[in-house]
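Step one of this worksheet: look at the structure below.
Excluded from the complex is one protein chain; the other protein chains are retained at their positions.
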Amino acid sequence: MPKETIFAQGNEAVVQGALYAGLDFYAGYPITPSTEIAEILAQRLPQAGGRFIQMEDELASLCAVIGASLTGLKAMTATSGPGFSLMQEALGYAVMAEVPCVVVNVQRGGPSTGMPTAVAQGDVMQARWGTHGDHAIIALTASNLADVFLMTVEAFNLAETYRTPVILLLDEVVGHMREKLVIPGPGEVEVVQRLRTSVPEGTDYHPYLAREDGRLPMSDFGGVHRFNVTGLVHDMWGFPSNDPAVAYGLLHHLVDKLENRAETLARYQDFFCDDAEVLLISYGSAARSALHLVEQRRARGMKIGLLELNTLWPFPAQTVRKYCRGRGHVLVVEMNRGQLHGEVQKAAEQPERVYLANRYDGVFISHKDIMQVLHVVLGKGV
Amino acid sequence: METTRIVFSGSGGQGVITAAIILGEAAALHEGLNAVQTQSYGPEARGGATRADVVISQHPIRYPKVISPHVLVCLTQEAYNKYSGIGRPGGLLIIDSQLVTPAKKSDARQVALPMYQAVMEAIGNPVVFNICMLGALVGLTSLVKPESLWRAVQSKIPPAFLEINQRALELGGELASSVR
Partner (left out) sequence: MNTRRYIRERFFPHLWCPGCGHGIVMSALVGAVDSLGLSQNEVVVISGIGCSSRMPGYLDFHTMHTLHGRALAFATGVKMGRPDLTVIVPMGDGDAAAIGGNHLIHAARRNLDLTAVVLNNRIYGMTGGQSSPTTPEGDRSTTAPYGVLDPSFDLVELARGAGASFVARSTTYHAQETRELLAAAIAHQGFSLVEVLSQCPTYYGRKNQGGDAVAMMKTFKQITAPAGSQRAAQDPGLITRGILVQEPRTEYCAAYGELVRELSGHEE
């Protein structure tokens, strides 16, 4: 039984998904176009027995989120544009110290202050590589409110499962767009709880020793196990180490735990792909325009389909390769200078057939924009 | 019902976005239709030309913005000057007869209603101007049932203001029936 049906913004769908997933703690700093997430949570969290705090900046916000997560709480922050840049230092800490948390980035036009109220998808590569050093990351996205809700829950689930920060990479159009959202009832969507250690008091607990299945059970600050957490290269006890073998092992673990599971972590949907000669690949709000075009052209007999990605990182290269195979033309639709286009080209067996339909002027890309590029690609002129 | 695309335009503070949200909610929650509402923010939260889009359809809505609206509402001269050209032939253009002086002939059917004047005379509070406009819009188009619109208004408006909102809605309906 669905709990409730509401007509709401994407940003509110994030809140609903987070509360469904068991959000206990939010720290944030207001910034357009993500501010509604903070505003709604400031109201709802204390009502639900959770905790909200407005910090002095975005970096402090993610630091506080990491601290709260270490006490056992499900914790999240949300930001946009320059705020996401400020968070990169703490994001790397969460990666290194393997602290589950969710970071929402409702993208806007950049670089720098850019176009605060305009749509863009220019942070795709920043989500992947924004924090320094070799690492892996999970980034999810969505194009409609039902998926925003589900991907928010999924972000918490994956954060807990893999002890990693998860980035929910939305954009201004999805964040501010209102449509119907059916909020699932309890139990309708799986919610993963934190895996805590079964090691009893008095026995050595190793916070960074993986079980056979690769998972690292946690112990809360304030519990019976005392350990150290650091952003330095560390051993299985969490203590700093300069041992090359420890550094090598840790780097492998941090990258492999996600990159080796890229296909397991791949969330995507396909539309009319079976016989498609032209394949569109898109994500976020741009995927709405792509699907609009696909449905419009299908009605006129064109063999065109859409692969909509909900997982951007780790990039599901095998899935994308499979979908690209045998197509006459592949067109990546996104609102940046081709950040995912490059990944699709790397994955595709025939990269010369992978084209880009994009906008990066703050204007939401339309089906007409995509069609214009498609005309050129298909050799039909402008 | 196939797809109807509506653009509301006016100045910040006129309740243009609220009107769009109420119409979208009426369609999505009370009529079993699909509705998507978006808006473009001007550089200022108040003043300037504000625009809010609503798409209503029995089919799933993909592209969420409005390129050529079936219904265009302009509540200020600035909004009229900026947006009146995007209306489609055969569409409907609703303007406030006191606040907007139409400059050119439109391909759309143009309806000028004294909504602002009627609200000020009958209610004396400009805060319900947008609700009067919704009453007129629904009266002219039958996009949603008046009951659905009223239910959506009730969910958005504090109880103390419900009475004047109800009167504004009725006032809009009456203005619409006068030109139908």
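All chains are identified by letter, namely A and B, in their written order; residue positions are counted from 1 within each chain.
Heads up, the rule we're going with is that a residue touches a chain if its C-beta (ideal position, glycine included) is under 8 Å from a C-beta of that chain, and two chains touch if they have at least 3 such contacts.
Because the structure is predicted, anything quoted here is derived from the model rather than measured.
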{"item": "Left-out chain, listing which of the shown chains it touches", "value": "A"}
{"item": "Touching residues on chain A - with respect to the absent chain", "value": "24-25, 27, 46-51, 53, 55-57, 59-61, 63-73, 75, 89-90, 93, 220-224, 226-232, 239-240"}
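The criterion applied here is as follows: only the chains that are shown with their structure count from here on.
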{"item": "Euclidean distance of C-alpha centroids - chain A vs chain B, Å", "value": "36"}
{"item": "In the complex with chain A, residue positions of chain B that touch it", "value": "21, 24-25, 28-29, 34-41, 43, 61-65, 67"}
{"item": "Touch list for chain A against partner chain B, complex", "value": "5-7, 117, 173, 176-180, 285, 288-289, 291-292, 295, 364, 366-368"}
